[in-house]
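Only one protein chain is missing; all other protein chains are in place.
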Amino acid sequence: MSSGNDELVRSDNPDHPANLIPSLCAKFWTLGWVTGTGGGASIRDGDLVYLAPSGVQKELMKPSDLYSDGPIRPASRVYLRSPPVFKPSQCTPLFLSAFTRKGARCCIHTHSPYAVLVTLILEQQGKGKDKEFRINNIEQIKGFARGYPHGEVGNLGYHDTLRIPIIENTAHEEDLTEFLEDAMDRYPDAYAVLVRRHGVYVWGNSVEQAKGQCESLDYLFHLAVEMQKLGIPWMSEIEPTLPTRSLKD
Amino acid sequence: MSSGNDELVRSDNPDHPANLIPSLCAKFWTLGWVTGTGGGASIRDGDLVYLAPSGVQKELMKPSDLYSDGPIRPASRVYLRSPPVFKPSQCTPLFLSAFTRKGARCCIHTHSPYAVLVTLILEQQGKGKDKEFRINNIEQIKGFARGYPHGEVGNLGYHDTLRIPIIENTAHEEDLTEFLEDAMDRYPDAYAVLVRRHGVYVWGNSVEQAKGQCESLDYLFHLAVEMQKLGIPWMSEIEPTLPTRSLKD
Amino acid sequence: MSSGNDELVRSDNPDHPANLIPSLCAKFWTLGWVTGTGGGASIRDGDLVYLAPSGVQKELMKPSDLYSDGPIRPASRVYLRSPPVFKPSQCTPLFLSAFTRKGARCCIHTHSPYAVLVTLILEQQGKGKDKEFRINNIEQIKGFARGYPHGEVGNLGYHDTLRIPIIENTAHEEDLTEFLEDAMDRYPDAYAVLVRRHGVYVWGNSVEQAKGQCESLDYLFHLAVEMQKLGIPWMSEIEPTLPTRSLKD
Partner (left out) sequence: MSSGNDELVRSDNPDHPANLIPSLCAKFWTLGWVTGTGGGASIRDGDLVYLAPSGVQKELMKPSDLYSDGPIRPASRVYLRSPPVFKPSQCTPLFLSAFTRKGARCCIHTHSPYAVLVTLILEQQGKGKDKEFRINNIEQIKGFARGYPHGEVGNLGYHDTLRIPIIENTAHEEDLTEFLEDAMDRYPDAYAVLVRRHGVYVWGNSVEQAKGQCESLDYLFHLAVEMQKLGIPWMSEIEPTLPTRSLKD
């Protein structure tokens, strides 16, 4: 059972999680990431977690539609604050994994068609054996933190290879949790996991980082799909271009 | 002849059908679904039906542009409330079929280019014999109710096959009615019917359900067109991935 | 020289041509039709003509940026009303042709990429000899008036073939005028002319009709480009589907 605690989702600050989740989701809807009530987003603020509910029209979500809970713990049937209408999202345990295992502050789940197409292309090519999306030598790769969550080591470089693990989809979204956590363990630097024929989970040390990485990733997925149509490989061997002055030095 | 009854389309409530139809259609226009005055939408509120007129610019529609009628009956030339300028939409008898045969509360008709392309691809492949769009193993399939309108049995699962019947287009839109009704009979669980070289009709037990299913369907049509370009089949045989813990249980 | 006459472009009525042209062009900018100051629009109100200037950012245009002139006559260097900054558009004589030869009330010129691609596909296929875009058996064709400007004969039917003449581009836009007028003579029912590697001119008996036909045409060009990628021909032979009841009758 949920108590009231409606004050948890009431704030005049547009950067409060209860206001940010609706404004982010409305933006994601226009990008085609959370169409048909798919996808979702969650923000952690200290020990408190804010979650979009299941089945909400993402471009019309209101702060009062949100769940809030804390201190962080495995998803239960009891929340500090529940909306009057909706049910909890099946994404909840996956968002919590990002918070507890990776120390993330924000986790975004999209059904981006480009994410799904990338997993389909790899499945088609690799007979289902290819469990990783790889791309290098594209400037936008710099949009990703290296060795998350240790932000101090900076972002990936242009010549680095971005690797995103792919897990197979399950009949029930919550059953993805252990596979997601396994991928997190195998890719300790991961900030995203693709789900075959489903979409992508992306997280970050802050809302800005999670959103920025989600945008950069979708840009790269879009590019990868177009490269595939044009017969251009995703991985390339390019020698670093040395600036003349470093030759002089 | 129509009486005045303008109060039927006047309300301060943004969720009143007379306000919802214009706001939905404006949104659909930005998605490219109702361009060039094509497509339309209708909402049933108890015995009353609200209908977008023919030939209106969908992103500029006003509540006063709507027709309203009731109690529900076969489309006639007389409406409880008619707009001063427009004519009734030829979609009217098709919307009524969704209300009377399926108990729908909302029916949406789009000319989505992806819907049209899916019917063209199947026509091309099947020499016109393929009367059904089929896709499985894509997460967004879960956006559809199973066994509509018996909402209590839940939504389709990831491994289920989504089937949307296709009917051939007719010279006059109202002549589609009997083919639409025939498809409804042959697909008792249907919540949507594709019209070859024309578009799609989607309905639901509520405005939210009709809109959500329409969005999910367009997402899948878009994905299907891209899959076709990439040589990836729409149907696949994928073994359910069992979570480790179910093996333990 | 231009006199002041600024009152010609000042009105509180959003449907006044001086307000409609900016709002239409802002909308067209979001559709990618008038990017980089390309394209334009003109409205005739009785004997008065309102014209977007050359080189204006279409999404930022203001009523005070417009030219106005009348009574209708061949484009001259003197306007009843000129904006303080801009130069007249090279499209001006083409807009006037639509007004004087076809009795149009509104003429829209876009650089839509789909329009350009359709002319490129036909050039590629026909070695430059194919001077006409043809498509049939697509519902959106009904968005076009038949036998313009004799609106009373209604719109094209689903089984009709939509034919849009194509003229070759010229180095100077105003030199297109005689070719446009020649196409108007050869296609007396025309409401649009494609310009190879350039874009399209679309007109109508009213602003609503010109805009609606422009949207429907762009929808069909988009569809045609996708059909070409998928190997689906634009013209098809489809037997009308007879409704059962007409067989009974």
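Here the chain labels run A, B and C in written order, and each chain numbers its own residues starting at 1.
Operating definition for what follows: a residue touches a chain if its C-beta (ideal position, glycine included) is under 8 Å from a C-beta of that chain, and two chains touch if they have at least 3 such contacts.
This structure is a prediction, so every number in the text was calculated from the model and none was measured.
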What are the shown chains that the left-out chain touches?
-> A, C
Hidden-chain contact residue, picked from the options A:74, A:103, A:126 or A:157 = A:157
Identify the residue among A:103, A:126, A:188 or A:240 that touches the chain left out of the display.
-> A:240
Residue in contact with the excluded chain [from C:10, C:134 or C:197] | C:197
Footprint left on chain A by the chain that the document does not show = 137-140, 143, 157-159, 208, 211-213, 215-216, 218-219, 222-223, 226-227, 229-232, 238, 240-241, 243-246
In terms of residues, what is the contact footprint of the unshown chain on chain C?
-> 32, 35-38, 55, 57, 111, 113, 116-117, 120-121, 124, 168-171, 173, 175, 178-179, 195, 197-199, 225, 228-229
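By definition in this document, only the chains that are shown with their structure count from here on.
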Would you pick out the chains that touch chain A and also touch chain B?
-> none
Cα superposition of chain B on its sequence copy chain C - rotation in ° rounded to nearest 5 | 90
Let me have the rounded angstrom distance from the C-alpha centre of chain B over to the C-alpha centre of chain C, please.
-> 31
Going through chain C residue by residue, note those that touch at least 2 other chains and give them in order.
-> none
